[in-house]
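Every protein chain of the complex appears in place save one, which is left out.
Presenting subunit A:
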Amino acid sequence: MSSERNAGTALQAGQYLMFTLGEETFGCRIACIREIIECPPMTAIPLTPAFLRGVINLRGAVVPVIDLSVRFERGRTALAERTCIVIVEVAGAEGPQLLGVIVDGVTEVLEVDSADLEMRPSLGGGIRADFVAGMIRQGDQFVLALDMDKVLSGDELARLVDIQQQARESASG
């Protein structure tokens, strides 16, 4: 129920950043995007889940980088020339925080009218339904619009990191 409502707020007309992950294109509202950078050297964090690729130095701030492809259960993104990191600001328990998202390439920024937006389908093309805010019509194709607050939910990511720790402790104990 509540995710329906949140999806509604995430699905708004306006500018969307289109980017690719593997073969697929996704869109995400530009309002939460701070900047897009080339992939800098990354420092891995030991003993954390695979979706957390590491941390980077963003002009003095240490920012975690999330591998969206792993988050979508599609395997690790290989770093290539066109690989970018999209820096997004998401709400966290302790105020807004910056997170980096690895994408295979950024294609364009699209002005989307409400007429081109559709509610999300009940099955989200292999992606967890609550990650999808809706769909953007692009000619005769549809692109999934992601709900970044859900995809990068600080609470959920932190829980996943903690679960990993507990699993490790009980495994070694």
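As a working rule, a residue touches a chain if its C-beta (ideal position, glycine included) is under 8 Å from a C-beta of that chain, and two chains touch if they have at least 3 such contacts; residues count from 1.
Note that contacts and distances are computed from a predicted model.
A chain of this complex does not appear here, and its UniProt-recorded name among "Aspartyl/glutamyl-tRNA(Asn/Gln) amidotransferase subunit B", "Chemotaxis protein CheA", "ABC transporter permease" or "Cytochrome-c oxidase" is "Chemotaxis protein CheA".
Considering the whole complex, the residue from A:T20, A:T48, A:T83 or A:Q138 that touches the absent chain is A:T48. Residue in contact with the omitted chain (choice from A:L68, A:I85, A:V112 or A:L157): A:L157. Looking at subunit A, the residues touching the absent chain are 40-41, 43-48, 52, 54-57, 60-64, 92-94, 97, 99, 154, 157-158, 161-162, 165, 169, 172-173.
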